[in-house]
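What follows is a single structure, written as structure tokens, with notes after it.
The complex appears here minus one protein chain, its other protein chains still in place.
Up next, chain A:
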């Protein structure tokens, strides 16, 4: 029984220009203790699908799913109060912008203790003690002093550590980290990632890591899901994905990845992700795909079986990744 199980998740936003489908039929599963990386270009619906699972989208969003269970509980028809017992305790999330993700009017100590007060039965003194422990765990030097600091008095890296301390405060079974290092200095990025993977290993919690960084994916993930324009186009164990990508988009991403380069951002491939008003018929990747034919341009591609990486493609690739993929 998977820890998180999402089947056929779709999210529509009501926008000024009509309804916009940001996530379209995405499946996500995470096992206990597993590290799942979600990669994809900007706007591919990585954040939105995770926020949908957490129930954190604004009211303009309509979320539908055939299945949305966490730890055996169906999140779809959980009452708000029952949901609050799960969110923040068993599943926690950290975000891309540590600076704006913390409340500027409260000290970081207050914000960590608040998470403890919400879910655990600890008295004041115990909460403070636990908050200090947590701050120590996430590598905040001189926690006693930092307890009373406001977010604007700390650096981005420190604030992200505070966010992580808050997220792991109640010992979650699953942590969702949405590009946790994108807003940070390069030197800090590695530290935060080490911290996250260390915590994941020690606590044996599930981790969903949304990232642009294929290097990070290769180093940390057990399994990778690739998203494109609101679709999940491929899902494979990390080794297999790097060796034999089945979806042309994944193959193009890997082919464009400079071998052992220092540039670790997600490589660019020609063309742009379709937006709200230029969605092609058939396969969403067809305008950029080297293998596209008339069938691709007219009919929606099926989802291939697990042996083919659940690739959402008419013509999944079979051979190991080579240069010809592009």
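The definition used in the following text is that a contact is a pair of C-beta atoms (placed from the backbone, for glycine too) under 8 Å apart; a residue touches a chain by one contact, two chains touch by 3 or more; residues count from 1.
One rule holds for everything that comes next: contacts and distances are computed from a predicted model.
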### Undisplayed chain, where the name is taken from the UniProt record, one of "2,3-epoxybenzoyl-CoA dihydrolase", "Amino acid/amide ABC transporter membrane protein 2 (HAAT family)", "Dipeptide transport system permease protein" or "4Fe-4S ferredoxin"
"Dipeptide transport system permease protein"
### Message
For the chain left out of this view, which of A:22, A:65, A:166 or A:196 touches it?
### Response
A:166
### Message
Given that one chain is not shown, which residue among A:85, A:128 or A:222 touches it?
### Response
A:85
### Summary
The one residue from A:8, A:118 or A:243 touching the chain left out of view is A:118
#### Entry: Missing-partner contacts on chain A, residue numbers
51, 54, 56, 58, 80, 83-89, 92-93, 95, 97, 100-106, 114-115, 118-119, 150, 152-153, 163, 166
